[in-house]
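Showing chain A:
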Amino acid sequence: MSEPILRVEDLRVYFYTYAGVVKAVEGVSFEVYSGEVFGLIGETGCGKTVTSRALTRLIPDPGRIEGGRVLFRINSEWVDLLKLPDSELRKIRGSLISYIFQDPSSALDPLYTAGYQVAETIIAHNRVSWKEAWLKAIDALRSVLIPDPEARVKNYPHELSGGMKQRVVIGTSIVNEPKLLIADEPTTNVDVTIQAQIIDLLHQLKNLRRTSIMLITHNMGLIAEMADRVAVMYAGRIAEIANVYTLFEEPLHPYTQGLIRCVPDPTKEIKELYPIPGTVPDLINPPKGCRFWPRCSKAMDICKREVPPRVEVSKGHFVECWLYAGGGHE
Partner candidate 1 sequence: MEKRIFDVFPKKMLGIALIFSSVLFIFSTLLYLFTRTPNVVAIIAVSLITYTNTLTALFVCSEKLRRNSLPYIVLLIILVAVSVGILVFEIYYLLAGKFVAEIVEPGYAALGLLILLILGYFANQIVEKITPELYWRVGRFLGEDYINVVYVSAFAMIGPAIAFFGVTSLDPYMGFLTLLIAFMPIPGKIRNIRMYLRREEIAKTVEETIRKWLLSIPAIKDVPEIKVYSLGPLAFAEFGVMVSELIRDRLEVLGDSIRVPIVDMIGNLVGIHAYLSTTKDTQVLVGIPAEDSKVSSKLTGKCVVVRVDLNKLEVIGTERVELSDLKEEDEILRSLISKRLDALCLREVDKKIKNYLDGWFIVPIQIKSDTVDAARKELIENLRKLIE
Partner candidate 2 sequence: MSKPLISVRNLKKYFPVRRFLFAKDYVKAVDGVSFDIYEGEMFGVVGESGCGKTTLGRTILLLIPPTAGEIYYRGENILEYDKEKLKEFRRRAQIVFQDPYSSLDPRQTIFDIIIEGPRYHGIDVGDPEEFVVSLLRKVGLEEYHLYRYPHEFSGGQKQRIAIARALAMNPEFIVFDEPTSALDVSVQASILNMIKQLQKEFNLTGMFISHDLAVVKFMSQRIGVMYVGRIVEIGDSDELFKEQLHPYTRALFSAIPIPNPRVTRSKKKMIVKGEPPSPIHLPRGCRFYPRCPYAMPICRTKEPDLMEIDKNRHVACWLYR
């Protein structure tokens, strides 16, 4: 049975801007297990990207991590990444926990060859010579299915296609055998046929190396394809966590239900899509109580006053919604 490798407890991240304090992440808690793909979905401004960056304290000014714990399991011990000294954290970032971002073009330095960039990551975290690092880099490129890696290591990013660049980025991220790979919209800027190749690649990585993947996206199809468990975020909070089949077949939170119904499923004959009325709230002055209540068809009085607690409706299926927390009436 899988055991958890990451535990996020009550994470809070605020941005102190001229317009006011943006409460981007407001009490987010979840777990990620070893060898699973954990999906984090939500629309613009829901805080999923900020959450993922906060895990290794990659929050730039004017953002600040204002609370919570990020517990990461290293060698059977739990370490709070938020309390680790910078030097220790830097050792983990890029090796035990690594990232893949949305735009491979910006992740790669145009002035250095692909091989150099992978080798550099190896050297940063291991005591090896450049020669050994170079060989490992070729291996890393081979493991991400780049054909003819001995030649590709000498290529500059502009000489590589979009799909290749993304593979190099993935190669850079996995070369130090991370326990947790955080992929932020890894296939958004990439063509569908290349996306399929990358999904296939990530599947193989997960199966071969038992790497946990945290998949952040707004693409419901990608989640359906890849995720084992999913957390749905809305306006800085988690609305629901469930296993992927349950999420699509029996969503409980009204926002999740809305999300599922507004995405067209091409295998079905659909006459009409069901949009969610209203817009995403302003996070400087978010609604009191449940942040979704202004758009919720099932909103009750208590929703407007108090933040709903998290309830485990069935094993592993969590919802933060008054409909399942007794509605405040009982």
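Just so it is clear, a contact is a pair of C-beta atoms (placed from the backbone, for glycine too) under 8 Å apart; a residue touches a chain by one contact, two chains touch by 3 or more; residues count from 1.
The candidate set was assembled so that all candidates are chains of the complex that A comes from, given by their letters.
Quantities reported herein were computed from a predicted structural model and do not represent experimental measurements.
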#### Entry: Of the listed candidates 1 or 2, the one touching chain A in this complex
2
### Task
In the complex, go through chain A and note every residue touching candidate 2.
43-44, 161, 163-164, 191-197, 199-200, 218-226, 244-245, 248, 258-260, 262-267, 269-270, 272-277, 279-280
